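Mind having a look at this structure? Questions to follow.
Note that this complex is displayed minus one protein chain, with the remaining chains in position.
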Amino acid sequence: MTSQQSLLEAISIGKRFGGFVALEAVDIAIRPGERLGLIGPNGSGKSTLVNCLSGATSSDAGTIRFDGRPIEQLPAHKRTHLGIVRTFQIPLPFTSMTVVENLTIPLRFAARHHPEAKATESDIDQALLILEDVGLRHKAYESSAGLTQVELRKLELARAVAARPKLLIADETMAGLSYSEVDEIISLLFKLNDQGIAIIMIEHIMRAVMAFSQRVVVLVAGRKIADDVTDVVMNNAEVVRAYLGE
Amino acid sequence: MVTFNLLLNAVVTGILLGGFYAAVTIGITIAFGMLDIVNIAHPVFIIMGSFIAYIVNRKFGVDPILTVVVASPLFFMLGIAIFRFYYAAFESSGKGSLRGLAFFFGILFVIEVTLLLAFGVDYRLVQTSYIGPNVGFGHVDLPLRMVVPFVGSIAMVSGLHIFFSHTFVGRAIMAVAQDEFALSLMAVDTVAIKQLAFGIAIATGAIAGGFLIVIQPVDPSLGREYIGRVFAICVLGGMGSITGTVIAAFILGVVETITSTLFGPSWAPAVSFTALLLTLAVRPSGIMGR
Partner (left out) sequence: MRRIPSWIWPVVVAVFILALSRLVENEYYMFAGYVVLQYVVLASAWNILGGYAGYVNFGSAAFFAIGAYGTVVIDKLLEPPLVVAILFGGIVASLVGLVTAYLTLRLRGAFFAIATLALAIVLQTLVTNWDFVGGPLGVYTIRPESIAGFPSYVNYLFVVMLVLALIAVLVARAIEISFIGRGLAAIRDNELAAECCGVPTLRLKVFATMLSGGLMGMAGAPFPYYITYLDPNSAFSIAYGINSIAMPLIGGMTHWIGPVIGAVLLAVIQQVATVTISSELNLMIVGVLLISFITLAPNGIVGLFESYRQQRHRRPST
C-alpha cells in the first residue's frame, strides 16, 4: 500500500538485545480500520515488535510513521496520545483502583488529546459506557484486583478503548481462555473494529486469527516471512512449516 | 608534599582496601544483584560480625577472622530466617519494592540501636599479632593489618566465584537470578534457592566484619558509611556480576585512597557516592552489566 493510505507504516524495524537479534528489517503497515493478524512461533519477535511500535522499547533501526508523522523518537505516552494503544499479554490493571477508575486514567491522560473525541459526558460516564460495551458494567465499582482472567482481559481492552485509539494492538488477549471466552473476545474486537478502530491482533489461537483478520503478517526468528490476505498466508508452505516443523 | 612514594603507597593501599571492599560488597551483589532484594541493612550484619569478633577476641583472645568464619553458619541461618520472613510478608504481594525497602531500613535501625545500647558509642578494636607491624617491598610499606584482610577477602570472593560458576547450587542461584519463572517451570524450588543465596549473602557480611575490625576500630554507626559504598560498587560492577564487583571495588578503593591522600579524608565519602550517582545517570548497567 502507499504511504498515503496507511495509518501506521513501520519500515525496516530492527532491534537487538546484546548479541541477540530480536527483529531484523521488519516492514509492517496497516490501513485505517483494517484488521491485521500478527502471528509467529514463540520468540519470533512479535512482542518486541509491539513494544517498538508502541514505544515501550526503542527500536535500533527503521522508521515508524503514524498518520504520516514520524514517531520513532516519541515516548510511549505521546504515541498513545496520537492514537496508538496496546494491551498487555499479562493484564496490568491499576490494582489500587476500581474497574471504572482504571478507565479514567486513559480518559484523562490520552483521550483529551484527540480533538475529534471531545465528549460532553464526564470521564466516569464515558467510562461506564465503555464498560457497558465490553460487558463489565456490573463490576464497575469493584476493585480491579479481584477480577477473573477473562474479566481482566476485557478490562485491558476497555482501558485501551478509553484512550480513544485509532490503532489498537491486542497482544495475545485470548491466551489461556476457554472456547466460549475466546468467542467473547473475538466479537468484542469486531465491535471495536466496527467503530473504526484499526486492530492488530497478535495470537497463537489460529481460529481466532482466521476468523478475525483481513490480512496476516507472519514473523519467524525476527524476520517477516509472509504478509498477505489471510487465506493466502494460511496456505503458505513456509508458514505451515514454521509452525509445524519440517 | 605529594611524592611519588606517597602516591605509590596510596595506590597499593587502595588496592588492599579494594579487595576488602569486594568482600564487603559481595553480599549485596548476591542479594540485590542476583535476587533483587534491596537489603539496605547489609552493613549492620558486617558490624555485627565485627562486634562478635571483638567480644571473642577480648574474652578469649581468639583471632577475629577465625571467629567470624566459625560464626558464619549462624549468620547463614539468620539470613535464611530473615529471607523467609521477607518472602512471606512482602515478596508475594505486588508492592514488594517499597515495603521491602522500608522493612530493611527498619532492620538497619533496630540492629544498629541494639548494638549501640549494648556496646555504647565507643570504638572497639581487636588485638592480633598482625595489627601493628608493616611489611615492606621496596618503596612500598604495607600494614599487615590490611594485607591479611585483603588475602582473606580475595580468598572468600574467589571461593564464591568458583561456587557460583562451577557448583550445581551456585549455578542454580545464577539461573534464578536470570529467569526465575523459567526455572520454576522446571520444577525447581526457587524459594529454597533464593533463601540459600540470601543466607550466604548475610554470612559473607559477617565474615567481612571480621576483616573490618582488623583494618580499623569499629563503632555501631560505622555501617552507615558503607551503605552507599556497597551499592555504589554493586551498581558500578554491573549488579549480579562477581567479577564486576571486584573490579569496581578495586577502582573505588584506589580512587578513595588517592582522594584521601591528596585532598584529605573528609572528601573520601563523596567519591563513592558521586561515582554511584554518575553511574546511575550515565550507565546504570555498570561495567559488566547486561
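The chains carry the letters A and B, assigned in the order they are written, with residues numbered from 1 in each.
The criterion applied here is as follows: contacts are C-beta pairs under 8 Å (C-beta built on N, C-alpha and C of every residue); 3 or more make two chains touch, one makes a residue touch a chain.
In this text the structure is predicted, and so the values were computed from the model without any measurement.
Residue in contact with the omitted chain (choice from A:Ser54, A:Ser213 or A:Thr230): A:Ser54.
Within the set B:Ala102, B:Val135 or B:Leu262, the residue that contacts the chain not displayed is B:Ala102.
Checked against the full complex, the candidates B:Leu116, B:Val140, B:Leu183 or B:Val255 give a single residue touching the omitted chain, namely B:Leu116. Residues of subunit A that touch the chain left out of the display are 54, 56, 75-78, 80-81, 85-86, 88, 92-97, 104-106, 108-111, 113, 159, 162-163. In the full complex, subunit B makes contact with the omitted chain through residues 32, 36, 38, 40, 89, 95, 97-99, 101-103, 105-110, 112-114, 116-117, 224, 227-228, 231-232, 235, 264, 266-267, 269-270, 273-274, 276-277, 280-281, 284.
Throughout what follows, only the chains that are shown with their structure count from here on.
One finds 46 Å separating the Cα centroids of subunit A and subunit B.
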